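Read the structure below first, then the notes.
A single protein chain has been omitted from the complex, and every remaining protein chain is retained in its original position.
After this line comes chain A, so read on.
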Amino acid sequence: MAGSSEQQLVANAAATTVAGNGSRFAVTCGLLRQYMKEHSGSNGGGGFLPAVTAMSLMTGGADAEEEAPEVRKTMELFPQQAGTLKDTQERKEITEKAQLTIFYGGSVVVFDDFPAEKAGELMKLAGSRDSTAAAAVSDAGAAAGQPCLPDMPIARKVSLQRFLEKRKNRIVVAEPLPESEKKEAESSKRAKKDDGGASWLQVNPTLSL
């Protein structure tokens, strides 16, 4: 199931690319890359020279030209903007011991130098229920009726928040002067004290709730 869905994704991505998603130049470069791979033997002076695959994680970012061939193959896992998508076997990183982090009941526990074998067992135990994608889908179905998280307040830009604070202060103090900033602050405080609990004097909360 996973394999077929992957192939479908690859087909979709390739179709999208060919359909003109990238610029014509980018699409042509993708085809040229394929061609060079197929015909590099005839073009080369002698012997087979594998084409370097430059993978960029970000636009114009660094690539792995000078990495070992093994890593170079692995990096073809990254999405390609043009040309073909290619399957590559994944590289497994084997470490005997590493840090293990566990979240449970709202607390976080971190172990250093935890044996990989025991960590694997622990993960199997933790994931013993609903570990497959199909189960996840049914899980999603079950979750349909569950309430969403309580609303998180909509955040406000820091620069605009700063302006609105100043605006409040200026409204409170009639015609403040820049030369008397301290006096302005003092009178502002005094006004707030004088009016005690007046709501219109309250500083606007950073986030609305």
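The criterion applied here is as follows: a residue touches a chain if its C-beta (ideal position, glycine included) is under 8 Å from a C-beta of that chain, and two chains touch if they have at least 3 such contacts; residues count from 1.
In this text, contacts and distances are computed from a predicted model.
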{"item": "Candidate names \"phosphatidylinositol N-acetylglucosaminyltransferase\", \"Urease accessory protein UreF\", \"Serine/threonine protein kinase, CMGC family, CDC2/CDK subfamily\" or \"Coronatine-insensitive protein homolog 1a\"; UniProt protein name, chain not shown", "value": "\"Coronatine-insensitive protein homolog 1a\""}
{"item": "Hidden partner interface residues of chain A, rising order", "value": "9, 12-13, 16, 18-33, 35-36, 39-40, 43, 49, 51-66, 74-75, 77-83, 85, 90-91, 93, 95, 98-106, 108, 110, 114, 116, 119-120, 123, 126-127, 130, 133, 136-137, 139-141, 143-144, 146-149, 151-164, 167, 170-171, 175-178, 200, 204, 206-208"}
